[in-house]
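One protein chain is absent from this view; the other protein chains keep their places.
All chains are identified by letter, namely A and B, in their written order; residue positions are counted from 1 within each chain.
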Amino acid sequence: MQTRSDEDIMMAVAQGELQLMAELFERYHKRIYNFLLQMVGDRAVCEDLTQNVFYKAIKYKHSYRGGKFVSWIFRIARNNLADHFEKQKRLNQNIDVEALGERPESVQAPNEEVAHLYQVMERLDVAEKELIIMHRLQGISYEDIAEMTGSTAGAVKVKAHRVVKKLRKIYFESA
Amino acid sequence: MDCKQFENNILDYLDGSLAEAEKQRFKAHLQSCASCQAELEAQQKLMTLFGQVPQETPSDRLRDGFLDMLAEEQQAQVVHMAHKKEFPWKTAFQIAASIALVMGGFFLGGLRSGDTSQEQISALQQESKVLKQQMMLALMENRSPSKRIQAVNYTEEIAQPDATLIKALADRLLYDANSNVRLAAAEALGNFKSSQQARAALIEALNTEKDPSLQIELIGILVRLQEKRALEPMKKLLETQETPIYVKEQLNNGITQLI
Partner (left out) sequence: MKKVSTLIAFLSVCLMAHAQKSYTHSLSGIKKVVVSSNTTMEFKTGNSNELVIGHIETKDGHQHHDHNDDQIDERAKGLTPIYAGGNDNTNGFGFSVEKEGDVLKVKDLKSFMQRSGLRFTLPKGIDLSIDTGNLGSADVNGFDSDIEVNSNVGGVVLTNVTGPITARTSTGNIEVVFTEVNQTSPISLRSSTGAVDVSLPANTKANLELKSTMGNVFTDFDVKYQQEEGMKVVGANRKIDTQINGGGVLIKLSSSVGNVYLRKK
């Protein structure tokens, strides 16, 4: 039997078949968790954020209008992330924005070079970091990223190249 | 191919997704340009590192939490209809009435000097404000779209809405199933000129809204707010084929007023 597409399943969920959300959870929770983890670095917080993403997906199921599911669910994830950063900013008014998303010791790099990569990524702003993580680390296509950010695939591609170039420069200058 | 074009094709080349003709041009430039060779090598290194970033598996807590939540939502779907998890209106009104009585008592007894009574009055005012907000938030989830519109309209009486209220309006704007409710939410948010949160929600709505008359409203509001960040989504809508002509007219008008 052929597997149902993400979009078909979500349409069914939107029409009330909540139990099918479990299938989408299985397909996506790891990617969303890792996206958030690579942005925020705290495992416990990211598990909570991930759960909140799926909660919102169910609560606002009727806002799903049939586009690419990956774009829709990652849009919710990004919104959640933005809310999280907002909240952090309000709670820690002394810490400047640059320090947000700093990787605490809980997420270790497998080797020195990757640790260096993490450090370099901290020097990107939130939007640049999101783009790299979504495209390079989570394998989301330019088209799907474009659909979730309201941009075009071409513009996303240009931005992605600009960001990796920046990454290269910082990485090798600070190596 | 020049260095700039080479730059923009590095990722596709390394991903193996460059078309044959492009790939040949890429390779040709590569052979003749030392600095681009260095860039390619550097990028290859980064790609290797990207590959080494661990993809972690979350703990079982996450799945357990999700399944619990799913079960709760399925329960709620049935129970909510059966028992109408309603806002406790009767209790709320009783509390509001008693607050009013107590406050009336203060005024009848004459305003006493000193900070204490002022504090108490402010505390009571704060409580009734909180209560009013809770009632509004509850009404925004009512199953009648007319009542949801009513709740959204109530927010216009509030001079300085807090983040929770704006978030509730943003949720209506982005996620409500009824487009008249979404429209009311757009208009309400448009009143809060100084709220970054409100502006962000309106811009986001322009990206996701498919109803043409709502698109027109959003354009109008964002132009009135002189919100330049709306230019990008507006340009994208202009390029989208499905956008009706009369919306495109408004887009063109709006864009000229924002640039």
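Going forward, a contact is a pair of C-beta atoms (placed from the backbone, for glycine too) under 8 Å apart; a residue touches a chain by one contact, two chains touch by 3 or more.
All of these numbers come straight from a predicted model, not from anything done at the bench.
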Displayed chains contacting the withheld chain: B
Touch with the omitted chain, as defined above, among B:L183, B:L218 or B:L237: B:L183
Omitted-chain contact residue, chosen from B:N8, B:Q37, B:S128 or B:N153: B:N153
Touch criterion as defined above, residue of B:V78, B:A159 or B:I259 at the omitted chain: B:V78
Touching residue (missing chain; options B:Q5, B:T48, B:Q126 or B:S144): B:S144
Touch list for subunit B against the chain that is not drawn: 77-84, 143-147, 149-150, 153, 178-181, 183-184, 211-213, 216, 244, 246, 250
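Quick note on the criterion: only the chains that are shown with their structure count from here on.
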Chain centre separation in whole Å, for subunit B relative to subunit A (CA means): 16
Subunit B residues touching subunit A - in the complex, by the definition given at the top: 7-8, 10-11, 39, 42-43, 46-47, 49-50, 52-59, 61-63, 65-67, 69-70, 73-74, 77, 171, 174-177, 204, 206-208, 210, 232-233, 236, 239
Complex contact set, residues of subunit A against subunit B: 16, 18-19, 21-22, 25, 29-30, 33-34, 37-38, 43, 46-47, 50-51, 54-55, 58-60, 62-63, 65, 107, 110-111, 113-114, 117, 136-137, 149-152, 157-158, 160-161, 164-165, 167-168, 171-172
